[in-house]
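A single protein chain has been omitted from the complex, and every remaining protein chain is retained in its original position.
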Amino acid sequence: MKAFDNYNPITIFIYFASVITIGMFCLNPVTMNPLILFLSLSGALTTYIIRNRMSGVKSHFFFLGMFILLAVINPLFNHNGVTVLLIINNNPITLEALLYGTASAAAIISVIYWFRSFSQIMTSDKLLYILGNISPKFALILSMTLRYVPLFENQTQKVIQAQRGLGLYSDTDFMSRVRGGTRVFSVMVTWALENGVVTSDSMTARGYGITKRTFFSIFKFRKKDIAVTVASLILFAIILTGVISGAINFRFYPEISHAQTTAVSVITYIAYGLLTFLPAAIETEEEIKWKYLKSKI
Amino acid sequence: MEILKIENLTFSYPLCEEKAIESISFSVDRGDFVTVCGPTGCGKSTLMRLLKKELIPLGEMSGKVYYKGRDVQTLSEKETACSIGFVAQRPEEQIVTDKVWHELAFGLENMGMPQDVIRRRVSEMTCYFGIEDWFEKSVAELSGGQKQLLNLASVMVMQPDILILDEPTAQLDPIAASDFISTLSKLNRDLSLTVIITEHRLEEIIPVSNKLFAMESGKMLKYGETRETVKALRNNAVFMQGMPAAVRIFSSFDLSLPCPLTAREGREFIEKNFDNRVSELETPLSNTEKKDAVLEFSDVYFKYSKEMPDVLRGLDFKVYKGEIFCILGGNGSGKSTCLSVAAGLRRQYSGTVRVLGKKIKDYKKNELYRGCISLLPQDVQTVFLKNTVKEELEDVVSKDHTLPYDLSELNDRHPYDISGGQQQLLALAKVLSSAPQILLLDEPTKGLDAYAKKEIGVILQKLAQTGLTVVCVTHDVEFAAEWADRCAMFFRGEITSCGIPSEFFAGNNFYTTAVNRMTSNYYKNITTVSDAVKIMRLNMNGGAE
Partner (left out) sequence: MITIKNASVRNALRIIIPFALIPAIIIMGVYVFKENSYMFISVGVIILSLILFISGFEKKKTGTRRLIIVAVMTALSVVGRFIPVFKPVTALTVITAVYIGGEAGFLVGTMSALISNFWFGQGPWTPFQMFAWGMIGLVGGLLSKYLKKSKAALITYGVAAGIVYSFIMDFWAIIWNNEIISIEAYLASLLTAIPYTVIYAISNMLFFALLAKPFGEKLERVKLKYGV
């Protein structure tokens, strides 16, 4: 199920902007609150896994390794903290440093996972739609470039083949490869520029630049988009105030210390929990709805 | 009602003394379907561009173009952009954006139209051209035919009343081409859209066009109602070669009858004027003495990547020394791929390819290309490296080696500044210059006029007689029928039928020459005009006269 993908790009963008902003906001020595980090990480993982199920399991292991590495490196190089666990050639390894490392690792990994989901959902045409609302012209250039990239790769291959077919291209040794490469590249440039001009002709022929462009898109802004947008913004505001007010402050150095739990902090936690699990909720809701409909039939 | 009027139009490109267009005057009525024909480099594309204000190339231009009685120069940008649509030769280059739906909307976006208007018009066009099922695809995934159709559609959303097309079908296979043309004539009938089109393959286009414009070296030769023009050109050798088969056959008998244009009229013409006692020419029995195979595919499988489907599926054929072997087949059937495998540019994952009896993978680096095998790619622009034609030729041509034809008048032009056909010839020159034993040509005749085609045919035949082997992929059945020793039909990655042209084409119903389609009811195995004429002469004396 990919229910969340079908929301309006602006909605999706706002959601990710808020969740990632918070995630990174907490990525600093003062507000690195374990609970927040936990929520962020679990939310990120759930969102990613719900979307991709079992595909790309290997990558998870890679990031697990990265997590451990980040966690362990900190105590090795960073020796402040009071509770000493052990001493490696008269450098103290402290509990605080270890925990801090773990926490920051969690923070980084979660941000990475948020971005992984984001890159998957926010496909180029959605990004275009967003930009199209700010600057149609910039969006147009972006769109043109996105069309050119696969075209040029294809053409580069063709040129190499053609030159080889004439016996003009060889990649036996390094120098000849460089020579061949530059040759091909310069052909590509000529070709790209000349064809570019033809394209520009076809743009002018269809009246580009006569009046101010509008930007057409096949995305609509429906009720549920508004709902999600508003929800994410409100939650974001709540959390931000919570964070700035210092209600969830959490320090590792010199020794672990944190602001004691208050109504504000609890609300902040809940709000953040809701925010991070929003996509997961949407997906499951859709799932259930389908099951229900099936049972009706 | 007169919609377009041209008054002694003259144009010359910068740094070129001779004029590309010289004092041309003519006028087009609403709902006309005008076909512009003429030899390669005669200025068709240039003329087409001059008709559309936005596309006029840099250079000296004099004369006037009137649209609905008003000078085009005085019209508002918006008016000209909307009311005159333009589709050019290469489908690839005209596409601007990365998604089909965005491309369709592009023109309307430029006009600053509101969302809902755009949505309505786009959806309408999508239905009319039947492109719903690839509406949300990205253009990189489309086939050549689809791309060209997209170009047409994205021009039509602007609701023009004149449509100008410059060799729109040059890259398409015969079936796709005739589909495209019938779409055009449908538009012309439904919306009484005025169409002005340049073409080299007149077989399909003449029957649907009501006006014909013949030009030669930048000047207007004849313009008028199709039949009139055709009749007027009857004794002009250059143009006759480009004409539909019916006309060519007819014009080689001097009968005082109305000239047939379509295949149907051609049949009637044969029906009426010839009795068909002799139904077969005694074919010169194809020299059957076994020659040695120089190129040999045995059970070759190829795919571009693991997850993609096979492109070559157990391909299996032999090409013998000194023959011209033509491969025909639809867009995307794998012809180019086959050639690149034959040239050792791509490796099959199973099966073997032998060149001159030696396994292709046993050749050392580039040994294969030193006077052994040489490939003319489909996209000829990929072989140009230098800034002038002269340098291009010097780059490869050894001093003693002489070209079979002459390009010297183009010497100091940039390879991109010469006409499509001329580029084709230049590229061929580069390929020939390495004096290979096996010559692989990927659509060498696209964008060439009939005359230049004949030139190339003659050249190839000469080379073949000197023992060079030619493997030629082409969409041009007429060319294949005329010049090939053997033809092969390519379908979904394998060769489904193969044989000497007369029998090969006689076997097909659609994928065959117009002559064959026209004569098949009366005579057996007639595929070329010359054969048709020969056999009809035999049937004559008992006939009409």
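Here are a few things to note about the model shown:
A and B are the chain letters, set down in written order, and residue numbers restart from 1 in every chain.
The rule is short, and it goes like this: contacts are C-beta pairs under 8 Å (C-beta built on N, C-alpha and C of every residue); 3 or more make two chains touch, one makes a residue touch a chain.
Owing to the predicted nature of the structure, the values given are computational and were not obtained by experimental measurement.
When the whole complex is considered, the residue among A:Ile36, A:Leu140, A:Ile160 or A:Ile239 that touches the unshown chain is A:Leu140. Taking the complete complex into account, A:Met188 is the one of A:Ile10, A:Met188, A:Ile218 or A:Ile270 that touches the chain left out.
Listed residues A:Val197, A:Val230 or A:Val266: the one in touch with the omitted chain is A:Val197. When the omitted chain is restored, the residue from A:Val111, A:Ile160 or A:Ile238 that touches it is A:Val111.
Touching residues on subunit A toward the chain that is not drawn are 20-21, 24-25, 27-31, 104, 107-108, 111-112, 115-116, 118-119, 122, 124, 133-138, 140-142, 144-146, 148-149, 151-153, 156, 178, 181-182, 185-186, 188-190, 192-194, 196-197, 199-200, 203-204, 208-209.
Convention: only the chains that are shown with their structure count from here on.
Per-chain Cα centroids separate subunit A from subunit B by 48 Å. Against subunit A, in their complex, subunit B makes its touches with residues 52, 54-55, 77-78, 81-82, 85-86, 88, 90, 92-99, 101-102, 105-115, 118-119, 122, 136, 138-140, 151, 154-155, 158, 340, 343, 345-346, 365-366, 369-370, 374-377, 379, 381-385, 396, 416, 430-431, 434, 440. Listed in rising order, the residues of subunit A touching subunit B in the complex are 124-125, 136, 140, 143-144, 146-147, 150-151, 154-155, 158-159, 161-168, 170, 172, 183, 186-187, 190-191, 194-195, 198-199, 201-218.
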